[in-house]
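A single protein chain has been removed from this complex, and every other one stays in its place.
The block that comes next holds chain A.
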Amino acid sequence: MTKNNKTNLFIFRYLSMRIFFLICLSLISYSVSAQVKLLTLDELDKRLAAGKDTTYVVNFWATWCSPCVAELPNFEKLRLSNLKKPVKVLLVSLDFKSKLQKEVIPFVAKNQVRAEVFLLNEPDQQKYIERIDPKWTGAIPATLFVKQKTRRFYEQEFTEKQLENTLLNFK
C-alpha cells in the first residue's frame, strides 16, 4: 500500500512537472507569435466583417518603407486616443514572409508597437492589391478605413491630425 502510494506520488510529480513545462513552453511561443501573426486576405475580411460597430483603421506598411516607419507613431496616438471607442488599429506589414522572424518581430519589439501587427500572407501581389482597393497602385504607406460595408482607401502618408480628422469624418 505504502509502495503504491509512493509510486502514485512519483507519477503525480512527474506529470505535474511535465504540465508545468508544457505551460512554460506554450507561454514562450505565445509571446513570440503573439507579436506578429500571418494574415491572409480572407482572414482580414472575416475580421473586418465581424466588427459590428467597430471602425477598423488598417495601415499597410513595411519595415523597409521609411515614410511608413515615420508615420507609425501617428497610428499609435490614434489608437491611444480612441481606446474607449469602437476603433481598432491594425498594422499589416507587406514585408517578405521570410523576414518575419529576422526583421519584422524584432522591429515591433524594438519600437514597442502596441497595436495589433500582422504580416500579409498572400503570394500574388496582382490579386491582393486589386482586392484591397482597385485604385491602389501598390505604393505604401496606404491606409484603409472600414466599418461594415463602408470602405475608404488612402494611398498617402498621414499626419496625426489628418488621421484624427479622417476618422471623425468617416461615415
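The working rule: a residue touches a chain if its C-beta (ideal position, glycine included) is under 8 Å from a C-beta of that chain, and two chains touch if they have at least 3 such contacts; residues count from 1.
As a convention for this text, contacts and distances are computed from a predicted model.
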Among "Na(+)-translocating NADH-quinone reductase subunit D", "Sugar ABC transporter substrate-binding protein", "Phosphate transport system permease protein" or "Peroxiredoxin", find the name that the UniProt record gives to the complex chain excluded from display.
"Peroxiredoxin"
By the document's definition of touch, the residue of A:40, A:125, A:150 or A:165 touching the omitted chain is A:125
From the list A:98, A:112 or A:169, pick the residue that touches the absent chain.
A:98
For chain A, which residues reach the chain that was dropped from this view?
62, 64-65, 67, 94, 96-98, 123-126, 129-130, 136-140
